[in-house]
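Chains shown are a subset, placed as in the full complex.
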Amino acid sequence: MLHPLTVEPIIRAALAEDLGRAGDITTDSIIPADAIATARIAARKDGRVAGLDAALIAFRLLDPAVTVEIAVADGGDVRPGGIIATLSGSARALLTAERTALNVMGRLSGIATATRALVREVDGTKARIVCTRKTTPGLRVLEKHAVKLGGGFNHRFGLDDAVLIKDNHIAVAGGVRAAVERVRATIGHMVKVEVEVDTLDQLDELLGLPVDVVLLDNMDPDTLRRAVRMIDGRLLAEASGNVTLATVRAIAETGVDMISCGWLTHSAPNLDLGLDM
Amino acid sequence: MLHPLTVEPIIRAALAEDLGRAGDITTDSIIPADAIATARIAARKDGRVAGLDAALIAFRLLDPAVTVEIAVADGGDVRPGGIIATLSGSARALLTAERTALNVMGRLSGIATATRALVREVDGTKARIVCTRKTTPGLRVLEKHAVKLGGGFNHRFGLDDAVLIKDNHIAVAGGVRAAVERVRATIGHMVKVEVEVDTLDQLDELLGLPVDVVLLDNMDPDTLRRAVRMIDGRLLAEASGNVTLATVRAIAETGVDMISCGWLTHSAPNLDLGLDM
């Protein structure tokens, strides 16, 4: 659960970015301060709702008395034209917060919808769809939350909560064994360790070392299948690279535990939403 | 020009988001503090570079002594495999800042590349490609800058720097004339006024009122062409709605002055970039 304590500063900053110095000069010039209105957040396309809770903060910051009736909560599915929520309150607040709210919600629902598509594609396999650290600066907690609402799972939240040893680390350390040993001598016991490998030879070298997860990068399904057999349950196996709706099923069927995909958070298109008054 | 004073806080926050509390525990465990390395930012795909200046701030915040050789500056074009910049400095700093730098730069270059495509498509017409306020929360100044690097132009930066009267405003005011009058009685003389219209009847009602720009929303090319003739240079004419690579040329050839497109900033896919050490 994303606590409002974490989300509100992001929304407050987004509103401030849009209000600038003089505020909504169009609305304030035309709409009386005491005008009341009703607005509906509706989907223009089919998708998975995410970011509604965050979007509502924008309206509440401008009108603490706004009332909201939620038709499709975060994590629910909506059809084109489907109403997600109905808001009643200050007409000025509704108009002024509209863009901020839709920007947040459109982006997060786009991520959730893209995740949902991959998750559905691997249905029946044991593979989990997981995101990466390829997120939008400043929005990582929101975007990772959207992945979960889409049915996916989260990888590391940052550089500090788990270890991921890549080729550059191994090169400087002088081998994967040395790299793993240096890490084990330093990190706490609540930290997991993952190592990235590009070939089965590297994988072979890795097996037997005290690591928790192996990242099988850019391997084709056949290689992945052989990798999974080599690993034989001793490590969690994560596949990455060239993950699309077209390829994900074949990857999942190799028996890997996780499939990670940067595209979910850096390039999923917004879900088209509108505010109808 | 985006001054570093404006950009640095965004990059600093993005780094902090990735460093978390304990920092890059992988790199700090494995790479010696005094190790020096060289890294190249390279493009995996063809595109327009944007966000390099911003990305470099990330490296400099972690290693003020890093040296940079720029091959393709912001606004330049890069081919797949093309090197954009070469950095030399602390190996730890290069590895730790990598993701933050690429996240910023991939997103902004994606926007610039998408803008470039639309701009090329309308080449030879007078139409300018312009962005909207449908930007990522917290990144508006960077994203609008990327649009300019792609050859586009900026619309409003927020609710406060120009007036845009939409149907809801007109409905509450009781007509477009009343809405424009209320605005004119309030705003300063350095503020432009735009009004959105959906039909030629609405446009007809608008002509003669003291406004600067008309937003012709969701009109097909034929209607746009008739609108441009009705306007006859008295107002700037902006077209919006259903703007894609496939449709933009036809829209531009109607004679409108601007074509605005939310997709550029909310759904353009990242440009694929890498850091090779």
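Just so it is clear, A and B label the chains in written order, and each chain counts residues from 1 on its own.
Note that in this section a residue touches a chain if its C-beta (ideal position, glycine included) is under 8 Å from a C-beta of that chain, and two chains touch if they have at least 3 such contacts.
The model shown is predicted, which means the values in this text are computed figures rather than measured ones.
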Full complex stoichiometry in copies [only 2 chains shown in place]: 6
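To be clear about the criterion, only the chains that are shown with their structure count from here on.
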Whole-Å gap separating chain A and chain B, where each centre is the average of the chain's CA atoms: 22
Chain A - residues contacting chain B, complex: 10-11, 13-14, 17-32, 35, 37, 91, 95-96, 99-100, 102-104, 106-107, 110, 133-140, 157-161, 163-166, 168-169, 172-173, 179, 182-183, 185-187, 191, 263, 266-267, 269-270, 277
